[in-house]
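We show some of the complex, not the whole, and keep each chain where it was.
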Amino acid sequence: MTNTEVQFDVSRIGPALIPSPMRGVCFTADDAKILYDTSLSSVQKFLEEGKVPPQMEIAGPREKIYFDPSGLRCGIVTCGGLCPGLNDVIRSIVLSLYYHYGVKTVYGFRYGYEGLVGLQGQAPIELTPENVSGIHEKGGSFLGSSRGQQDSAEIVKTLERLKIGILFTLGGDGTLRAAHAIHQEIQKRGLEIGVIGIPKTIDNDISYVQMTFGFETAVTEAKAVVFAAHNEAVSAKNGIGLVKLMGRDSGFIAAYATLAGGEVNFCLVPEVPFTLDGLSLALQKRLQTKGHAVIVVAEGAGQDLMQASGETDASGNVRYNDIGIFLRDRIKDHFKKIGMEINLKYIDPSYTIRSVSANAHDAAFCLLLGKNAVHAGMAGRTDMVVAYWNQQATHVPISMAVSQRKKIDPQGWFWNSVIATTGQPARM
Amino acid sequence: MTNTEVQFDVSRIGPALIPSPMRGVCFTADDAKILYDTSLSSVQKFLEEGKVPPQMEIAGPREKIYFDPSGLRCGIVTCGGLCPGLNDVIRSIVLSLYYHYGVKTVYGFRYGYEGLVGLQGQAPIELTPENVSGIHEKGGSFLGSSRGQQDSAEIVKTLERLKIGILFTLGGDGTLRAAHAIHQEIQKRGLEIGVIGIPKTIDNDISYVQMTFGFETAVTEAKAVVFAAHNEAVSAKNGIGLVKLMGRDSGFIAAYATLAGGEVNFCLVPEVPFTLDGLSLALQKRLQTKGHAVIVVAEGAGQDLMQASGETDASGNVRYNDIGIFLRDRIKDHFKKIGMEINLKYIDPSYTIRSVSANAHDAAFCLLLGKNAVHAGMAGRTDMVVAYWNQQATHVPISMAVSQRKKIDPQGWFWNSVIATTGQPARM
């Protein structure tokens, strides 16, 4: 998508005419925006062509809101895999609705969109400042989560039946696409229900969002696992520590864990192809000179090296073959073939990374995300996600957020830094 | 300083004519810049007036460099109080000089600028990839640090005698002012020595730098202390946990620890004045309704309430009276006077926060800072700091970085969020 195609206009249910009940607050101007692209030449080009350069709406409390808080009912749902900070966001939304706007009725739907469909799920929980107090100290989702598609029409029926005014939905790509479908169904039926997404992707791969919650916590945990792999590697003759980390389409966790630790010798990500021969020979060279090596591989890396599984999971994501197991076996084969004794330790930390509670950074970030989601919802915005761009909380239309995956640029300074840190060959 | 006065032109020792020895790297254009202010109206105003809007130079490796790496000697010095990540930056500079540019001689000066002055300090350490390996896992400064002014002329003599081409200096406001003086002395003597600062301020209060290393780690530690204070408060009748945190001029650590934890009821920062009566009454009300309270106070808060000490420390910073002890005593007085039994526990975590090793985020950040400092130095930049602006590593002249302190805006969204989180009165 080129710069001329990006646009960030956010949908509104209707005009915001009701004065906000918030007091002593510095309100954000209703149309406050920041430039999307911060290079002067890009801005000038637009202006010279008589066009307005793309801008993102700034998040924050508005002086006039759309919904009358008295009698407003809201709903929250968490979908997909766990991510550190889910409970922080849930708590922040409930507290902000309650204390900032006086909204007393907030339903927590159980186990993802399932909880919004007829009797399939369990009854929603009424969320109050009391029962969400303390949930942020725990990992997981207080509401439960699930993968899988549900019928938008059924979901909207539930929203209508429960008289929900704003639905807050925490989830990744699939969840946000479904949120967009719910919004379209709402429009079709002429209802006045807002849909506000809070992007949840531990891989940090949502477009037009520079930082998603839980990512830093995940990197922190990943760093500790890499350290374990390093300890194993140096403690054995020709020791190899092989760690599989999350990252289906984007290798940010693997790359940041590499930068944060300083022990990784090979970082393999989906964005940068490699061959088995290339890796094996570089690894062999490393062992012959240093006697040990640490490899970090994102789960989506090297998929072309394996036979496609052809399956998808309940969220519709392509089910990947296990690159960790595959590499473990192929590396062993290589060194067996050349008659070199190695000691490979394979670590797949999996669920232990995503199920911890948010670290200090993510906790503060989730608090702000939750508040800004509430402000957006109360101001009548809909079909959007709360994003983060150049140190600002912003609003981004769901369609833009899901338009493509954010990926590491193999030509950019960031990947440059990663390979400069590992010392791995730029091409393998 | 208004927008029209900010300018970010960085000094250069001379033209960069030597091809970089780096291979397989995507170089940053020598004049790459980003807009300082990301509001379209600001940019348009400049353009309409026929002016160029302020821009910051983007950091990164340049295709042409100024110094011939063969025979180049560099120096590193750390000054002022400890900050998580010092060793990460030292290590990153050494590794980058060695592996990216082939610079073999790097001196680590001992105990701050003292180590650059005659025989007063100890002899410098020769830094190599071997002896900096592993230092990033430890807190403190591998080189040692100290406060205090030293004679610029003496320092430059030492640089000249040791044939140093680039001096990397890690420190805060005072250190950077001294670095600027060193640069001026270098110019006066017609020498070709670069001076590159890496801003070190645990308080995150350097201007035109959105994030400094060690800050997030400090917030993480501070959050744990606040949690301890909370546990003490809830475990006693009318329990009060009072925590003093760092923040001489800016309350960012106190404010972020408040957002990250969710247990703080009163956050007191230098930027927002309060009265003893206002605080006491709000605290009394809190105890009467909830039975316990947590107060976080930045060390620079409420200085107007105490008699000025009039002293300065070795770095020239005004020595503050101890607001923690002061509040502890005044709060006890208040409740004694009104005959209400309280249990106040005062915690001053002091050195335990700043002396830990960098967390995952800061570790990665320090790595990148160190590399960009090296790139800037090799490209012939001088009298500048490596900064961070809108998700970009940038170059900022020292004079700009020390022009004023970065502070919390009491009218802005961030402070809004803090008081919305604590529930404290906007004015006390």
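Going in written order, the chains are labelled A and B, and every chain counts its residues from 1.
In the analysis below, contacts are C-beta pairs under 8 Å (C-beta built on N, C-alpha and C of every residue); 3 or more make two chains touch, one makes a residue touch a chain.
Being a predicted model, the structure only gives us computed values, none of them experimental.
Shown are 2 identical chains; the number of copies across the whole complex in this structure file is 4.
Convention: only the chains that are shown with their structure count from here on.
The mean-CA centres of chain A and chain B are about 29 angstrom from one another, to the nearest whole unit.
Listing the residues of chain A that touch chain B in their complex gives 24-26, 28, 33-35, 38-40, 43-44, 47, 52-53, 55, 60-61, 91, 96, 99-100, 136, 210, 216, 219-220, 222-223, 256-257, 259-262, 359-361, 363-364, 367-368, 371, 390-393, 411-413, 416-417, 419-421, 423, 426.
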